[in-house]
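Excluded from the complex is one protein chain; the other protein chains are retained at their positions.
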């Protein structure tokens, strides 16, 4: 069952596009019991039913409430319970306590969704103003982000269970033929970075388009694999402080870290349950600290986001995105760099505003800008990202210690380095 | 719907008695959704479905496994997941993480219960040995304890929810006519404390029966009420360090404690939801620290457990126990001291072994003895205790900071004190 | 250099007695540098200069301030800095931050002491009222308690240092001839417990004298030794949960506890530095949890404080107390039970008020009573307790996890047990 790529560019969105995105959320939740949908296995994780309700609250709060005359909120307490982090629209339930809320249950959340969808369909049928239409499009992209979070989060919830249950029973196929790492060079120079205004939907953090100067560099032609990571482990990678940032070494010691998050003895835990670890599969669920240490061990480094974008800007966006029949990352055929989909790629760049950046006006201005400290940018999308959601200029971001995202590694090096010495 | 008192004395128990106790657990869980049954709102709390599975595991592990040839455990992982604290029988899932386990879900736990019940009924039908029968009786008393815990715990889970949902919609009736506090005197002397051997089921911690010397004392003829507690609050009870134990004062400051656990503005949160606070109703959900401070404020003290038992030993055991149609504590008519049922009564006694105490042999020896430090004894039973579960010699115990039990206060004083000066 | 026993009974105390006690504090601090006197190595520990100032503050606050007309406090901030826990006399510096205060320094504390001593000598010369004289006596006993604390605390401070410096270089002599454990029996019955009014100085917590009923019991004729403890260790004592209270087992796991506090490889760290561990020397620096587990392993138990006192009440108070030339505990000759001095002996009794207890009036009522929860009683005194400070009815107390006191173990058993089976 492949999920269909949706084009969310047109403003206003068609009712069908709205429904397609909204439906996918329910498809993703379908394999999960009410119990599965309730639990928060760590503060970073949100319960499935919270995700389903929060994305609905987004439409209710930012679209229907201010713009649909006579709209009645589904429940007076939901504004408090399902606000994530928007200070502007009022108090909210503490994030670490989301897993303590048993009611509304999964079924009542479905009612909430139906209530909001009915009003949204009316609103869309009425032909909303461009401003309202833009908020709807934003809400759909927001929901796609939570679709990926929903999968990341439920994988963590299930991973806590000693019985290691699968999110979905899927036949896991071996990775296409493994291939040695090659390098793709770029001459550097003055490059343009960031999204072009008016060219379809983009987030505010992709703007403004601006210039950066790059020295010549090279980037690996595929992500790092499980097999290469095993070499790092076997070489004592997690025991050598010289390979690690200082913060990273503290992180290793505090967690007794010795492998990617879901590695177990010969296997890895995935949405398809515990499976044999395929040495040719891209490594995933590594922190920035791990990615940085691996790159140092490999006598390489991580690319900056400008380098990544410069390389990606004239490549076709092919890649393996969310597909419920194939839940693991893969590697494409020779010539396919795998920049898009499969695994997010940590960059060396801190998540900071672009020169001249200004957040969007109003409450949605809190969407991106206020998170611009203490995080690193990841690029490209993953096998749990809905198709069509990302683009060349898309900036994902996580704190350097985060492992539960679909984060992997692409190596880079300065152009004068002759080869990846190991 | 009143619950029926079960006599668990006969060894071996009748199949009907087994079923009556087991069925009550499911009756108590019936109003709760799968989501409700999954959450652990603080480390002291266990999820409803965990309680339902754990009491089942008790029969599987201590009765069926060793004594029923050919018995097949329901699931190989359940021994790990549902062992509470029995070091003797192996590793177990960490207590604070019980609320992170989504599978087995509530329905699968019902299957587990049915599987074990079928085997237990066979075993009981076969006429078990006295040793095995004694374990069955212990298992049923154990399940009754968890019935009370299940209610305490779900009340806490629901209390966390800003919507304050009721466990069960019940008509809350006002307390019978309030009456002024009177005192009942006891001459003291050498008294017998503890259970008589062979006189029905008792826990090991009620043994051996032994002598204690008491000075003359008096005990209040009813528990402290909400109205009296409000006087304490209004008199600055939570702001005066001179009234508190040192540990208690730290507890007050660390929690910003200013009232019993579930008091809200004019109301209290109960299993019946948020209800008006009845000044004549016994106060409940207070910690030992609070009980002790209140008694000091009232120029009184808490009774010791020997005093309590000396007073109770020749009184009839009437009282208000678990009744799903009446979920709140009450006060009896004049002459009814309310020693049994309604609210557990904190005593001044630390929970320590009686002189000559020896725990039961084998794994069930971990049942009581190893908790004999850092706790205080409570006596009498509460409105959430199954009828017939407690007795005059019954020793309940909680840490001094615990509030979520149905813990209330009965005042005592040395006999030469003339009156409760306030 | 043996310290002289002071009789603090007479009211009012002679100036010489006042000086003798006060001088000993400075003798104890003399080997310590300003740096040594400043540090707080854990929240339970107080810096040496804090002890020296606090005991001085006690006289300034409770004796001089209210009773010596025209007395000028040495420094306006010292009332805040050196109040330990007396809520009645105002705000105070947080206990865990005592080691962050660099000024006043050790020398200025000496000035503070001289200032108060001069005023105190004047006051004593004037012939204070009995009430004031009683406060002076209390202040001297208080200072003796802090002399022991000062030594306990500095031992912990020095133990943290990887260079393991000695508090004082002392020739450590081997323990007198080791002897096998014997038992002393007591018939039980109705015994008197607590101090007799008017019979010299006592603390309020030793009152009122009252009756307790005891079953026949036996008590070991000497404390447990290092050698016996080594047997416990070698037998896996710290790896067997069945030997431990539940709280104790958590304590073992949280601390990775595997030996008494100051045991190192073949040695123990003492006030005389790191010395060879003498198997015949009484074990010291064990928690209540360890004492309880050891007793269970030895098929014995700890005595209650009433048992201890019943045994001690007709024995002569001989024992080895504070002597700067001999800083380690010892064992007396056959016939000397060692009840007094050498090591404090954990009892099975929680620290609770005696029947009819009332704390002293006024601020000094906070001295003892408010600590009556969460602790266990120790009896007898130790080799760091000033001679003459303790008595048969003296009740020391510490939380069950505390190890840094001079706490050891005396075994007891019910009288019908025939022998200490091992």
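We call the chains A, B and C, going by the order they appear; numbering starts again at 1 in every chain.
By our rule, a residue touches a chain if its C-beta (ideal position, glycine included) is under 8 Å from a C-beta of that chain, and two chains touch if they have at least 3 such contacts.
The structure presented is a predicted model; accordingly, all values stated were derived computationally and were not measured.
Though it is not drawn, the left-out chain touches A, C in the full complex. Contact with the chain that does not appear here is found for just one residue of C:36, C:60 or C:228, C:36. Here one chain is not drawn; of A:63, A:81 or A:348, the residue touching it is A:348. Note that of C:55, C:158 or C:405, the residue touching the chain absent from this view is C:158.
Residues of chain C that touch the chain left out of view are 33-39, 41, 49, 77, 80-81, 93, 97, 99-103, 105-106, 157-158, 160-163, 165.
If you put the missing chain back, the residues of chain A touching it would be 85, 87-88, 190, 210-215, 241-242, 244-249, 288-289, 292, 304, 348-350, 352-353, 355-356, 366, 370-374, 400, 414.
To be clear about the criterion, only the chains that are shown with their structure count from here on.
Viewed as a contact network, the protein chains form an open path, each link joining two chains that touch.
Chain B has the C-alpha centroid lying closest to the overall centroid of all protein C-alpha atoms shown. Note: centroid distance chain B to chain C, computed from Cα atoms, is 38 Å. We define each chain's centre as the mean of its Cα atoms; on that basis chain A and chain B are separated by 47 Å.
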